[in-house]
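Scroll down for the structure; my scribbles are underneath it.
Every protein chain but one is kept in place in this view of the complex.
Naming follows writing order (A and B), and every chain is counted from residue 1.
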Amino acid sequence: MNEYRILIIGGGPAGMETAYQLKNLGLNPVIIERNDKLGGHLAQWDRLFPSSDSAETLLEKLKDQTKDIEKKLNAKISNITKEGNIFHVTLSNGIKYDAAAIVICTGFDLFKAEKKQEYGYGIYNNVITNAELEDYFKTHNDKRIDEPKRIGFVHCVGSRDVKVNNTYCSKVCCATALKQACEIKDEFPYADVYCFYMDLRMFGKGYEDLYLKAQKDFDIKCVRGRVCEVSENIEGKLVIKAEDTLLGTPMKMTLDLLVLMCGMEKSKSSNEIQKMLNINNNEDGFIETRDNFSGLNLTKEKGVFVAGACTSPKTLPDTIAEARAAAMEVFNYLKVNGQPSLVQ
Amino acid sequence: MDNVDLKLFNKIEALNPDINTCMACGLCTATCTAGNFTDMSFRKIILMLQRGKDKEAIELVKKCMMCGKCMMICSRGINTRNILLSITRIYNEEQNI
Partner (left out) sequence: MIVEGKQKIWADYQKDIPDDHYFYVRSCIRQSFFPGSEVTFLDITRNKLGKDFYESAYHTTCGGIAYHSDSIPQETAMTIIARQFALMHESGYENYVCSCITSFGCYTETLETWHEFPELEAKIRQYLWDSCKKEFAKPKYLAHASDIIYKFRHEIAKQAKYKLVNAKTGEPLKVVEHIGCHYAKMFPSKGFGGAEYPHVLVGMIEAWGGEVVDYPERRQCCGFGFRQYFVQANRGYSLSNTYKKFESMEPYEPDLIITNCPGCPYFLDRWQYVIAEQTGKTYGKNGYGIPALTYEEVAGLVMGYNPWDLGLQMHQVAIEPLLDKMGIEYDPKAKYKGINGKDLGTPINPINIKLQ
């Protein structure tokens, strides 16, 4: 018998995969999700880099794996106390759990594009975010995307930028930009598509192939330079400025649509939980892990584990691998500490 | 690079360690008031100094208008104004010797 529960905080890909693997290991997880459905950002996405596979297929697989696992949707944790090795957890609707371990899987928030005021998001009509473009691919319902002839993508929006206090690389935006650039070119074959990048970080499996495909098959033009300012002309088109750094000259260009590749910030939804569990952040604002190598799923608090983008920007393969590793860490911890059925 | 004299760069670097954090994103040049009309480019000045091309760098420095837009936009937070002022000061001191 499993006397105690394993509390998974967050029902995105990291939380779902962790719960599934824990169940496979014979434990009894429960997923606490603040929204009314599972999936996190994955549920908002249409297709996934590098191969433009359907996001829904992956989501359905993850959901299917967790169909027998208890979930609490629209749930908020209002209190956690620790007694010995056991966490007494109370939800805001009064439900209580006694948990032998907690796995924080709260993921990321997308950087708020309006913070980069010079890009005019929320002011100039045709400036949109990567998430909004993905939503367009899903729904084909966005008045701002109306047969654009010239489209720009700005990489590193809210990443690698000391002026918004995010000095880290968000890891996924380069590949997302090229994926979305190919997809929008596919939709509007006569459009010219430009990607404004500083370094193209195509490090993962199949990413470099995506880069080549974008150049060879989709005629995507990559300009090495960061966009410095956006404005609107009398026709409502966007005027952008950047330096074409490889040519060494300033450039000005008129566009019909500008897509801002908003990076990742640790989700603010974990702040309260971190306070209850005494878990700190790193300088970059993400949750602190025990070390940077073999302790990536551990925190300084015994019994509190982490998985996914709450500790640093991560791709989906990274997240899923980390969720599996977290499940194993929980299992090993419980064998030594507390879960009587596992202590032989 | 084997025969390059980096004396000027080393002196500037000692006063402005942030000079090495440039990632050549081009924001400084894209916003540059002078860069719109001349070949002035702050990031190129850094690169030229790092490669020992002092004379070329000074030619660009002369074109700076000191408007400060590069300092406002630099995504690495480099103190561009201080670097430009120390380049002119150190270069002038060296010329006088």
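Keep this in mind: a contact is a pair of C-beta atoms (placed from the backbone, for glycine too) under 8 Å apart; a residue touches a chain by one contact, two chains touch by 3 or more.
This one's a predicted model, so the numbers in the text were calculated from it and none came from an experiment.
Visitor: Which of these, A:208, A:232 or A:301, touches the one chain of the complex that we don't see?
Guide: Of the listed residues, the one touching the omitted chain is A:232.
Visitor: Sort through A:65, A:125, A:269 or A:282 and give me the one touching the missing partner chain.
Guide: A:125
Visitor: In the full complex, which bits of subunit A touch the chain not displayed? Write them out.
Guide: Subunit A touches the chain not shown through residues 114, 117-118, 120-125, 229, 231-234, 236, 239.
Visitor: Which residues does subunit B use to touch the chain missing from this display?
Guide: Within subunit B, the residues that touch the unshown chain are 33-34, 36-38, 64-69, 72, 85.
What we mean here is this: only the chains that are shown with their structure count from here on.
Visitor: Nearest whole angstrom, what separates the Cα centre of subunit A from the Cα centre of subunit B?
Guide: 37
Visitor: Could you list, by residue number, the parts of subunit B that touch subunit A in their complex?
Guide: 23-32, 35-36, 39, 41, 43-44, 73-77
Visitor: In their complex, what parts of subunit A are in touch with subunit B?
Guide: 118, 156, 160-163, 198-199, 224-229, 241-245, 248, 250-251
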